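Note that one protein chain of the assembly has been removed; the remaining protein chains are unaltered in position.
Per-chain numbering from 1; labels A, B and C assigned in written order.
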Amino acid sequence: MSEPVSAVKNAVFSGIVRVEDCGPQGMITLRSDASNAKLKQAVKVVIGADLPPVRGISANGDRAVAWMSPDEWLILLPYAEARAAEAELRKALAGTHHLAETVSDARAFFRVTGDAARVREVLAKLVPVDLHPARFGTGEMRRTRMAQVAAAIWLESEGEARVICFRSVGAYVFDLLSAAAANGSEVAFFDA
Amino acid sequence: MSTRLAQGGRFLNRARKVNFTFNGQHLTGHEGDTLASALLAQGQMMVGRSFKYHRPRGMVASGAEEPNALVNLGSGNRLEPNQRATTTELFDGLTATSQNHWPSLEFDVGAVNTYFSRFLPAGFYYKMFMYPRAFWKHVYEPFIRQSAGLGRAPEPHVRDEDTYEHFYAFVDVLVIGGGVAGLQAALTAGRAGAQVLLIEQTAHWGGRAPVDGGTVDGKPAAEFVDAALAELRGMKNVVLRDRCMGAGVYDHGYVLAYERISDHAPGPAGPRHRLWRLRCKQVVTATGAIERPLSFAGNDIPGVMLASAVRDYAVNYGVSIGDRTVVVTNNDDAYRTAITLKGLGLEVPAIIDARAGGGGALADEARALGIRVETGKAIAKVKGAKRVEGVAICAQAGEGAVLEEIKCDAVAMSGGWSPVVHLWSHCGGKLTWDDAQAMFRPNADLAPTGAAGEAFVIPAGTANGYMGLAEVLADAAAAGVAAAKAVGAKPKKAEAPQASTPDEAPIEPVWLMPQGADIKLRMKAWLDFQNDVKVSDVQLAAREGFESVEHAKRYTTLGMATDQGKLSNINGLAILSDALGQPIPQTGTTTFRPPYTPISMGAIAGEARGKVFQPIRRTPLQDWHEGQGAYFEPVGHWRRPYCYPRGEESHAQAVAREINQTRGSLGMLDASTLGKLIVKGPDAGKFLDMLYTNMMSTLKPGRCRYGLMCSENGFLMDDGVVARIHDDTFLCHTTTGGADRIHAHMEEWLQTEWWDWQVYVANVTEQYGQIAVVGPDARKVLEKLGGMDVSKDTLPFMAWADGELGGIACRVYRISFSGELSYEIAVDAGHARALWDKLLESGAEFNVMPYGTEALHVMRAEKGFIMIGDETDGTVIPQDLGLDWAISKKKEDYIGKRAQERSHMTDPRRWKLVGLETVDGSKLPDGAYAVADGKNANGQRNVQGRVTSTYHSPTLGRGIAMGLVLNGPDRMGEVIEFPGTDGKTYKARIVDPVFFDKDGEKQNV
Amino acid sequence: MLILECPYCGLHADETELAPGGEAHLKRFGPGSSDDDFEGYLFMRENPKGVHFERWRHANGCGKWFHAARDTNTLEVFGTYSAQTTEPPQDIKDKISARRPGWTWREFA
């Protein structure tokens, strides 16, 4: 098998924050009724993390599960492990109505790092989301609109945000984030 | 002459000089100057010409309300027309030119209009220029247009070099206006713990109070401002922002704020403007008040200025407007100007107070300074043309009989104050007329309401109609408390600092000066300085039946200029009310609309320009296409290669080459944009039976079926190949444009109609790159890569299989849109390029070529396959296209079935799909219609069909087309006529739409 | 610029995250239905200046459809609720009655 290529391979921009492509990332879309008795266990066993609460993301090392909608989760894990995990999930959920599809290649994935307030404000230039530290913190997965496309964001830690979008608009989102991070464009709204 | 005073100027840093040019002339000002104050300091009072009569215009105001002092700022890629000199902070290298004159500001040919002004009253153009008819287009309109506009239009090739951005912020309390009221409201709300954003449009905090005087807790107002700022800056829950204007208040607490980041210091990196898109739980509008001019003859002559502005220039910028300033007023506030000027050693020959009883404590103070005060008097007329030379005085109660002339070079006028209620009003806040103070003020009972029906805007200070400093602070503190409470904070009782100002005598409304001014005076008494609307114009409108204030506005253009009537509206509607003999509140105001002052288009567009104007969707092979110099066509947000021209080839030649190669041997297409939707669950088959017109539940795993989807309205909306993956899993291909639409369509039906059906849908469009390998040598090239059995028996037509090719995992569909032996290979997008490269490499011996969308279109047309968007256009049903075979007769229901039973849908006269071949082999023009005999009731030529797609077929060496024709399928062989727009008529024969390989032998090998 | 609470995410979503979907609680009429019923279902719309029930989708969010009760004249939102229901819930109807005494729903036919 060839080496997988991410949407905006190795892209990096440095301005008031650093924006970079995270490279290939394993992802699985998992759909099931939240009340499915096997679901919690399946996720726990395969990913090692608990099902997150509404809008949550719960991690276990390099694996994580994010709430996407009442009957949908996104599973994050190393790229190479996605297909196998998909199969395991299917097996664990066999006999119940569910869907598990690998979507690693369908997404672009970015990391935005730097001063905590700067990271928030770069995102706040693009998403209609209240990113005030009092109301948005780590552990929350936010699906939203980023300029003209759909995206999901969360804080890995203060000073490090992650952005997921569709692969085809990866370059667009990278360019957006870079523009928002242009030197001289500090907002200083979250600094107080 | 206006000039710089030796001392004073709160805002000035006299130590730093700033160089700029005006109309090419090199001038200097100081750091802290506005362009207006710097020009005035240089004696440059006249800065432009009015819109209609090209009258000389000078500054009348000192801030955002300025109607006259508009300049072309900068040049070339940085030219900004209509920039207000009064809000333009001076910077080194600033260049400005004056507007609306030819050949020069001083000598303007257009000024002849002023002599004809008698012939050009409000609305004159509705009554003239009608005869002879042809003259409108060729004489009148060009003439009118020539004189249109104010600022210079940027050159066609101009590209703005600056960047712009947006910022989303969510706040508990937004306070708009950084005067004492805004500061106090922010303090109160901030102390209560609410999260506060305080914005101020200028570069200075404190608003009018430091200029107007008064004390707060025994100290000068300026000290209160400093202390308040210090405290606010220390609060973690408060953000302050200057040069940031509240531009508009919208529904559900949405507010736009316009931050001018680098207008005052262009150059360094970063955006020029930032548009804040705020969501606020509560908005406090502490936007202050705007002084009104008085309407007397000649009130537009340069040198006549608002009294507060005269004061501002003196105190803030150390600029005197004249050596001898006559003050004219109907209220006490203007006395402050006289007192200030006198204190600076300037002459104030008289204060003309229209009130018979005159003023209060300030009047006494003025008199004590030796200023002559005339009460019950008015200005009959201002003398001068390009500059005030004197005023003629009369009794306010009379008709203008001149009592005396006073020499002066400036007039400071005050007609009272109007609270800035714009932001309160944008989103539905109502006003009430305050008779005692002669002003409209916010009606607190009819505030704008938000998402929960709650009032979300609170006016404060002068913006709420409170004029005295003490009242202003008390009201602002109360507003801060109310706002804090509304957002759930726990404010202490409003404690406002104690303020004191001299007692003032009440204002007496003066809408016309003198009260009985005759028509000649009224024709010279300006209401709207920029648009040249005079008292007589509004009176004319009333006389002609334009009684609604909205009619009067539109008929006279009052308030429609770039200042949006900040100075003129109230005066205008008072004149209108008087003319109609009705009280002012019955007349009402026109509608306040955003933005408060104009905001740049660049800021509105934000970051969305150039590269990120719109998302461009890229397939995993996009880099390769770009590298090949493909010619792209936009399809939705994708850009798909239309063809890959080589060397000097034309597009048509490239397309022909690509087709010939593909049909002859081997071609490859990037089909990644096709939608791919996984539909899974126990009810997936049943669900797809409802979505497609054909039966999908009977499809066998491992097999593919072409399907049609209709809207509930019966029209064909999408098509594509469905593959059954497992018993409970299907993969539905959609058109390129259809992926998101059809995904949403499926979710909609599942969530809102059949929510008890067990089906999940996932959009995996972008998970896969999809490569079509097409042509007689297709199998050979796959076999060469090796890894899976792609033989006819193992992988027959309309089957699919999972496997590996050249070591890359993939899924191969044997489907064909070209009529050739064809494999569509889906591969994880991250590996698509690798597979593509391998295919190119092993296809080299077959001279493999990529082909673009146009070749795809031609090849499908040669085969008579329909294309969504060509054969369909939203009005076509599958039955029109002879696709009855794909409409299940067994199903009771599918989306669109009921609609297709309606009388017009079953009408035998619906046009049906046929092939068309020109008699001479040429290509039928795109979009041509077939004519029938006669004309319809509306005199239009009858038609009997139209071309839906048409191409030159390189395979057949002739033009081929498809079309919808009345009774078409029954008229095979008949020749019908298509008039072109080129004057020719094209004759075409009705034929079978399958032009090539009718029996499908090529694809079935 | 509306804000609606997505009942699934529990978020007050900006209008730009949402996609509007027209009148709510339409009853589908399929094959065999009368012309009147079909026309009523597919085209005829309540278009009140006042209380309106409508469909929205949290398109740039969880992707779920939901219902909103809103006043088209003041843009007040009385509440949002599940899409999987054929009628507005009683508590929302009560809330509307409190704020808009005398309002009716689908009385007019």
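Assume a residue touches a chain if its C-beta (ideal position, glycine included) is under 8 Å from a C-beta of that chain, and two chains touch if they have at least 3 such contacts.
In this text, contacts and distances are computed from a predicted model.
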Tell me the UniProt name of the left-out chain, picking from "Acyl-CoA dehydrogenase", "Molybdopterin synthase sulfur carrier subunit", "Sarcosine oxidase subunit beta" or "Autoinducer 2 import system permease protein LsrC". "Sarcosine oxidase subunit beta"
Touch partners of the unshown chain, restricted to the chains that are shown, please. B, C
With respect to the chain omitted from the figure, which of B:I604, B:A652, B:A809 or B:A886 is a touching residue? B:I604
Looking at B:P121, B:G468 or B:G807, which makes contact with the chain not pictured? B:P121
Could you tell me which of B:E544, B:E753, B:E783 or B:E804 touches the chain that is not displayed? B:E544
Quickly run down the residues of subunit B that touch the omitted chain. 51, 78-82, 118-119, 121, 124-131, 133, 136-137, 141, 144-146, 148-160, 248, 250-251, 254, 256, 277, 427-428, 519-520, 523, 536, 540, 543-548, 550-551, 554-555, 557, 562, 564, 591, 593-595, 598-602, 604-606, 608-609, 613-614, 616, 633-635, 642, 713-714, 869-870, 873-875, 899-900, 902-905, 925-929, 931, 936-941, 943, 946, 978-981
Since one chain isn't shown, list which residues of subunit C touch it in the complete complex. 1-2, 15-16, 19-20, 22-23, 35-36, 38-40, 42-49, 52, 54, 70, 72-75, 108
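The definition used in the following text is that only the chains that are shown with their structure count from here on.
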Between A-C and A-B, name the chain pair that shares the greater number of C-beta pairs in contact. A-B
Euclidean distance of C-alpha centroids - subunit B vs subunit C, Å: 29
In whole angstrom, how far does the Cα centroid of subunit A sit from the Cα centroid of subunit B? 32
Can you list every residue of subunit B that touches 2 or more other chains, as numbers and ranges? 279
Touching at least two other chains at once: which residues of subunit A meet that condition? 128-129
Please give the residue numbers of subunit A that touch subunit C in the complex, ascending. 54-55, 68-70, 72, 128-129, 143-145, 150
Could you please specify the touching residues of subunit C with respect to subunit B in the complex? 1-4, 14, 19, 21, 28-33, 35, 38, 42, 55, 57, 59, 63-65, 71, 74-77, 83-84, 99
Sites on subunit B touched by subunit A in the complex: 163, 165-170, 195, 235-239, 268-271, 274, 277, 279, 607-608, 611-612, 614-620, 637-638, 678, 680-682, 758, 760, 762, 764-768, 807-809, 828-831, 833-835
